[in-house]
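With one protein chain held back, the other chains of the complex are shown just where they sit.
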Amino acid sequence: MNRWIREWSVVGVLALLLAYLAWRAPAFFQLQPLLSLLAREAPSLVVACGVAMVIIVRQIDISVGSQFSVCSVIAGLLAAAGWPLAAVVPVAVLIGGSLGLVNGLLVAWLGLPSIVVTLATLVALRQCLNLVRQGEFVNLPERIQWLGLSQSQGQWLLVGGAVGLVAVLAWGLRHLAAGRWLYAVGSDAEAARLAGIRPRAVTLGTFVLMGALTGIAAMMNVVQSPQVQPLTGSGLELKAIAAAVVGGVAISGGRGTVWGVLAGLLLLACISPAMVHLHIDAYWEKAIQGLIILAAVMVEGLRRRRNHAR
Amino acid sequence: MRAEPAHPPAPGAAAGPSWRRWLLRYEVLLLLVLVVEWLLFYHFGTSVNRRGVTVGFGTLDRQFDILRHSCEIGLLALALTPVILTGGIDLSVGSLLGLCAVVFGGLTHALGLPLPVAAALTLVVGAVAGGLNAGLICQLRLPPLIVTLGTYSLFRGLAEAFTRGSVTYSDFPAGFLVLGQGRWGGLPVQAWLFLAVAVSVWIWIHRTVAGRACRVIGFAPEGARFAGIGVRGQLTAAYVAAGVIAALAALIYTSRLGQAKADAGLGYELFAITAVVLGGTSIFGGRGTVTGTLLGVAAIAVLKNGLATLPVVMRLNAAEELAGLLTGALLLAALAAGKLAERLRLSSVTG
Amino acid sequence: MSERPLLAFRRITKSFGAVRALRGVDLEVRAGEVHALLGENGAGKSTLIKVATGAHAPDSGVIELAGETLERLDPALARRRGIACIYQQPALFPELSVAENLALRLEPAAGWRRVAWAERHRVALALLARIGAEIDPGREVGTLSMPEQQLVEIASAIGAGARVVIMDEPTASLTRREQERLFGIVNALRREGVAVIYISHRLEEILALADRVTVLRDGQSVASRLRAEVDEATLIRLMVGRDVAQLYPPSESAPGAVRLALRGLCCRSAGGRPVSFEVRAGEVYGLAGLVGAGRTELARTLFGLTPADAGELWIDGERVTIGSPQAAIAHGIAYVPEDRRRHGVVLELPIEQNVSLAAWRRLFPLGWLRRDRERSEAREFVRALAIRTPDTETATANLSGGNQQKVALARWLATRPRVLLLDEPTQGVDVGAKSEIHRLVRRFAAEGMAVVLISSDLPEILGMSDRIGVMRGGELAAELPGGAGATQVMSAALGQPVEGTAA
Partner (left out) sequence: KAGSERAARDLGVELLFEGPVDSNAAKQNEIVENWITLGVDVIAVAAENREGISTALRKARREGIKVVTFDADAMPDARSFFVNQATPQGIGEALMDEAARLCGGEGEFAIICATLTAGNQREWQREIERRRQERHPGMKLVAVRPCDDLKDRAQSEATALMSAHPKLRLIMAICSPAVPGAAEAVKQAGKKGAVRVIGLGLPNENRRYVKEGVTDTVILWKTEDLGYLTVQAAVALAKGELKAGASTFKAGSLGEFRIEGDNILLGKPFLFNRDNIDQFDF
């Protein structure tokens, strides 16, 4: 319990929010809109888990938003050019992976600080896309949408897929030696090296995995609508980092779980629709969102303060 | 079996030729980049137009424009430098700029307060907002990233709520607009303010024990406590100063544009952080210089503004995009070169 | 004992920038022998063993294991080849549990292996039990005290089933009881035919344990002898190149007025128990006890890190409350902490800035930095404490462990304190420097300082203290006169009845 205080406090705040909604706006809990909401958040969840892993190894990736856009647009163009879905998905994952590889090489091998590297790739990729697409949408063929399934099948598949992915990642991080390496490297890279772990390889691998997850997430997003906006995913990095840190991933590395990220993301994702349901004017939204983020982590802070005093 | 008696080398002997050490300093490298940028734009970005007037990058006006346009971001970068040196971060400065701008607008327009009073109160609001960050970080011991992520939303949200998103304050008296649009002693007025802040922060960081304390906290927060440094006090000072500087930037911004609106300074934090890290400050704290930050700001500002004067770029309508691309490239190149220089410096030491 | 060396270093050299840490070291270690490595601080001992574990790549020279040259050695390969090591600076993962810390060092390097948590826990329990450490394997290592971390390190090295076990100052912060357990383990390893390289600055340990002794000086091996051929004086002469006159200088002055007085002082919220004693000006008060006896905790309370919430504290006859380290410094209290790397020095800062760090109020009364003053102050301490460094601008991280300790000490001496709390001040410090430090402590005491000396090095406590307080379970169990014997102190620490004065 003590170790998971942050996770629980986030779940607690989320539960409070949901309970309030159940009281004041029960219409929030309708199956179809809720399913749509979750499906729309599925890509963010996948990205946030990737970002969480990067943070666990004591790095950061703020280029995910741009990576996401690049994967989406390229996947969209390929699909529009008539490629079958079975080919588009692996290509998207591959592109994401190689973008991650670039970041990873610069960070792990050249030893540049990851915030600088990914800041650079964030700006560079985004502006490349602007230069090439000039903001123009990519129109997709009909068959891509919902992976060729019906809409509700597709949505269930996406939500299930994302949760499944989280479960797999959670399991891997907890029960695979390689997963534990992430924590070891994030906790103390030099100690990890002395223990026979290769911190550079672990860091590189994490960035590549992050990229691949972004590719998957981009596909999860692309199949949800018949058009791709090149601007898609802008601001995603902030959302993903927010979900991760609110969900208890320590920015100093070595600590955190993807289940916490799931809770953090759900909390963040619920705020905006909750505002709509509670008929709160939109200009209050950012202020309330800020307060909720602070509230969710304040529980931990207050508790730590009390512990300290004791 | 012993070959030679080993004495510890005399102090300074291992340092190698000092000029070489100096040349390989990161700041010097950045200065070089800046000079090259400037010369390139001067050469390619200056022309004589049909009316026979010299226009483009090489004009004094242009240089002043660069100065005026980079003042606010420069101020935020200066505000962030001490914070980042302590190993923290303040994502909320851009939002705070927006909040302070509308607060100032509200105070002068809605409440009709005299300008100096309103300006002073705005600075107080900045200090209080910085104090809120500091309080959450120090008292509740929460990570700065999360706290300022929260206040990043909160401050912008308050600015929007305050103006219901739509109110724009304008019609400021000319006396106030001088601050952002006028000149004094040949330089834009805000450049003097910027200079004053830069010098103060430089003195604080490089010449006082408080600045040293920021560094120590950045390197080892626990170690700082064990050395008897008032960690909370120093952190509070850094965040409050960041708030006040952001408020000052808000005043300048308002004056420059002649309007105060809730979207003021949107996204500025990212530019400011970029400038700081380009300036060689370590995001993990401890390492960094104010000079580096200033050079970082200048390098980005000159790049961005200079590109817009190149005829090729203008015809392509791609100044914005190219500036982004090149900033990214510059960041990577500078940092990689910094690493290389460090290695060279070490090897020169080995001799 | 076979004659063919199990592990051999051949003409190893290694430089860090301008510092030539190793200048062609030869060393041969045989199976079933305990090979002690000695040398002053910065002689290159830790560097040498880091070369053996693949943590550092040598600039030249080769390492042979059982006659076979090890090429491109890295920590993973070294581990597979059966070389295990206790590093001087605990290389642990603070965010992870004890069990996991052990497992990361012990389990094979395959990444797709499933982690057996229950098994890890079991192994950890067994290993900890074997070295007699009572640590919950589920605890996060970051919350362990310094000696507890050292025990975890030891557990990880002996659990590896290695052919060569290297111990770099394993006992630096261990007390007598843990030490003796460790000696038992070393002896068991020797019986099993394991080669043990043992580094320590405590000569009595070396004389008790080693089969063979090699002395390093300035990155070269100056002598390699069998145990039988050496005695303490020889070793010191080999290490330092001269005779170190007297290990423990005698008390020079008669104690003055009561300078520091504790009356039931404790920090209940940190789990402390009330403690009372007095220390006079010019007196060295030794605090002995087992690991976890609460000495460090007491020192932290005195220094305001965990401010006292009960009892009284008097300094120079004046009642004071100390709520923070700043207040403590203002009252002339200085504290040299036991965890040097985390608390004692700021590794990234240059030596001079570390030295001036706590003495800002004296050196820079206006809050304005004065580099010249700082530098001359630092140079003085570098000279006085014989800190081995090219210059005072060198980052403290580049110093050897013992020299770092001297920097930590210099920092607090620079504050010109009235009360000096020393927590393991000579851990990892070589004999020469150690006697230097002892002399300095004496000198400062003679100038009127009240010194509280916490040490797990029993001879040091016995040799240096004018009076000895023995702590047990957070309380002062006994107070003994300076001339007390080792057995008296030990039995007080273990809670057995002591003949002599009780507190």
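We call the chains A, B and C, going by the order they appear; numbering starts again at 1 in every chain.
Convention: a contact is a pair of C-beta atoms (placed from the backbone, for glycine too) under 8 Å apart; a residue touches a chain by one contact, two chains touch by 3 or more.
This is a predicted model, so every value here is computed, not measured.
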Partner chains on view for the chain not depicted: A, B
Touch with the omitted chain, as defined above, among A:P33, A:G111, A:G148 or A:G164: A:P33
Touch with the omitted chain, as defined above, among B:R62, B:R212 or B:R225: B:R62
Options B:A262, B:V277, B:L295 or B:A334, residue touching the unrepresented chain: B:A262
Positions on chain A where the hidden chain makes contact: 25, 27-28, 30, 32-34, 36-37, 40, 130, 134-135, 137, 139, 151, 221, 224-227, 229, 231-232, 234-235, 272-273, 276-277, 279, 281-283
Touching residues (missing chain, whole complex) on chain B: 49-51, 53, 55-56, 59, 61-62, 65, 69, 160, 165-166, 168, 170-171, 177, 181, 253, 256-259, 261-264, 266, 305, 308-309, 314-315, 317, 319-320
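The definition used in the following text is that only the chains that are shown with their structure count from here on.
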Top chain pair, ranked by how many C-beta pairs fall in contact: A-B
Where chain A and chain B are represented by their mean Cα positions, the distance between them in whole Å: 29
Chain centre separation (chain A, chain C; CA means) in Å: 45
Footprint of chain C on chain A - complex, ascending: 174-181, 183-184, 186-188, 190-198, 250, 253-255, 309-310
Contacting residues of chain B [partner chain C, same complex]: 1-3, 5-6, 8-15, 206-212, 215-216, 219-220, 222-230, 286-287, 346, 349-351
Residue ranges of chain B in contact with chain A within the complex: 136, 139-143, 145-147, 149-158, 160-161, 163-165, 270, 273-274, 277-278, 282-284, 318, 320-325, 327-329, 331-332, 335-336, 339
